[in-house]
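Excluded from the complex is one protein chain; the other protein chains are retained at their positions.
As written, the chains take the letters A and B, and residue 1 is the first residue of each chain.
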Amino acid sequence: MHQAARWQKILAWSVAGLVSFVCLYPYYWMLVSSFRTSKAILASPLRPWPETLSLDVLREIAMVGGTPLWRYALNSLVITGASTVLGVVVTALGAYALVRRPHFWAFRLLRAGFMVTIMYPYMLLVIPVYIVMYKLGLLGSYSGIVLFLALGPIQFFLLEQFFRTIPKSVIEAAVIDGATEVQILFSVVMPMAMPVVATASIITFLLNWAQWLPVLVVSRSPDTYTLPVALMNLNGELGVNFQGIMALSVLITIPVTLFFLIAQRRVMSGMTAGAVKG
Amino acid sequence: MAAAALQPARAPAVGVFWLFVLPFAALTAVFGVWPIVLSIQTSFTASASALKPSPTWVGFANYLAIFADPVFVASLWRTLLYTLLAVTSTIVLALLYALLLNSALVGRGRTFFKLAVFLPVVTPDIAGYVVWRWLFDQSFGALNIALAALHLPTFGGLASTSTVLQAVLVAELWHHLGFYVVIFLANLALCDKGQTEAADIDGATALQKFWHVVLPQLRPALLVNSVYALIQYLKTFTVVAVMTKGGPNDATNFLSYYAYQLFDQGRYGEATAMASVLFAIVIVLAVGLMRVQARGTGS
Partner (left out) sequence: MASVELRQVTKSYDGKTTVIHGIDLQISHGEMAVFVGPSGCGKSTLLRMIAGLEDISGGDVLIDGKRVNDVHPRNRDIAMVFQDYALYPHKSLYDNMAFGLRLRKTPEADIRSRVMDAARLLRIDHMLERKPSSLSGGQRQRVAIGRAIVRQPKVFLFDEPLSNLDAQLRAEMRTEIKKLHQRLGATIIYVTHDQVEAMTLADRIAVLSAGRKVQYATPQQIYNTPAAVFVAAFTGSPPMNLVPCRIEGGQALLGDAAVSLPLALVQRAAAATTHTFGIRPEAIGLGDQPGIALPARVVITEPLGAETLVTFQVGDAELVARCSAQFQHPPGSALTVRLAPEAMHLFDRASGQAL
């Protein structure tokens, strides 16, 4: 392996550095701008450091569209948390069953149905889902939103792929040892699945935290809005409170960024697991 | 030798697996399949009656209406063109960047660069696009200020119909590129090092190695991810909702967004007709992919 010329290394690092800069600059700008008034930003947009570091802006956005900010934050936490737990449990059980009995016609049909669902333009699914929620009487309820957010393709593929790697012989050994299917699931399979379940949970949480359209469509009042929906409203309001928008963006972005940085390897490999051709 | 009585091989009992799969099946059916069926159904009804217990059937009237609508047709073309552009740039750029990060030139910086490019992928798209909207702003967007300082021509950004698609593309690339970069990095790691070393011994240049050794091995991954990207970009919605609201002058009025607008206006029949058209395109692509894959693996 011949040594690369120095200039090649410098060029490579410059290119990667430039790309990284473009990727990361928006966060920086977001953070700095959240501390600066709209006037100050208008005056000198590229100023690298805010004039003051006060958190006054939070008072300004304490109310968005007539609903307190903490309400939106709480909704985000509850809805994202609940849909993550529900989604991962339901998907894990479902994927496990589909992997254990792959040739059963009803399961084949179910899997096909799921595939078809994820191919439908997600944003447009809210149109008929609105009608479904209406018929089920779930409009405006937390349950409705949570149920809709529960299923997702990435979690399914991740879990399905994992269950497929469990050697058939381990299951057979448990059968001969005398375990019932339920015992096999809880004593043998689930302990093995813990890391993947954790990964799927983290990814589901990250993705669901960002959801806004389903929440907007199913909600009847801002009482059930989440943070991203609040941002959409704030963004569209007249008499734009620029600093407020940035501050809210920061609030939305920080938790998931931290989450991601802590579990980055898991998240990156988990999210791309279905697409990597081995 | 007495003839053995042959019984048909019994399929393994499904038993308790019904229980395991029930919640998943219920959710998929109620919030997945049923809405889709409903959507297709609604596309054959008159918008005003869609929500009523017995809607009026109008056959293909909605479909004829939308194809007669110049805005829809323009939107359809626009969506397809934009998607093609977006997919090509995403896949090509992602591949190039992955190759760069994979090479020895970058070495220890790899983890940082990977994180930097993937972070936008997990960032709530709304927050990201809100920032980009202001970065592109004509008066006090950071981009134009920087360009002016470097004595470069300013960028029309979201205000001009000639540049808005590029601006939207940049924002979407920011959000999606990292995903594909990481995928390709993983695929590159799976490449057969033995072949590369053999090529080295044969005296191949870096370009020849890429073309003859690496690229053939990446072909299936490139194909799968191109279709995945196609399906993803066809659904472009949030970026338009946040940054341009379809404008200026419908320049970014993509199918998803237009359909949603109609839904907002209560024109359910036409909205679902459009959604069905988009859905049909995706299905065709997905089925096409499966066919090509099956042929490739010789199954």
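Observations
In this section, contacts are C-beta pairs under 8 Å (C-beta built on N, C-alpha and C of every residue); 3 or more make two chains touch, one makes a residue touch a chain.
All figures in this text were calculated on a predicted structure; none of them were measured in a lab.
For the options A:42, A:63, A:173 or A:258, the residue in contact with the chain missing from this view is A:173.
Looking at subunit A, the residues touching the absent chain are 167, 169-170, 172-179, 183, 187-188, 191-192.
What we mean here is this: only the chains that are shown with their structure count from here on.
Across the complex, subunit A is touched by residues 11-12, 14-18, 20-21, 23-25, 27-36, 38-39, 42, 50-51, 97, 100-101, 103-106, 109, 112-128, 130-132, 134-135, 139-142, 145-146, 174, 178-179, 182-183, 186-187, 190, 200, 220-221, 224-225, 228, 231, 234-235, 237-238, 241-242, 256, 259-260, 263, 268, 271-272, 274-275, 278-279, 282-283, 286 of subunit B. Across the complex, subunit B is touched by residues 1, 4, 8-9, 11-13, 15-16, 19-20, 22-27, 29-30, 33, 41-42, 45-46, 89-91, 93-98, 100-101, 103-104, 106-107, 110, 113-114, 116-117, 119-125, 127-129, 131-132, 134, 136, 147-148, 150-151, 180-182, 185, 206, 209-210, 212-213, 228, 231-232, 235, 242, 245-246, 249-250, 252-253, 256-257, 260-261, 264, 267-269, 271-272, 275-278 of subunit A.
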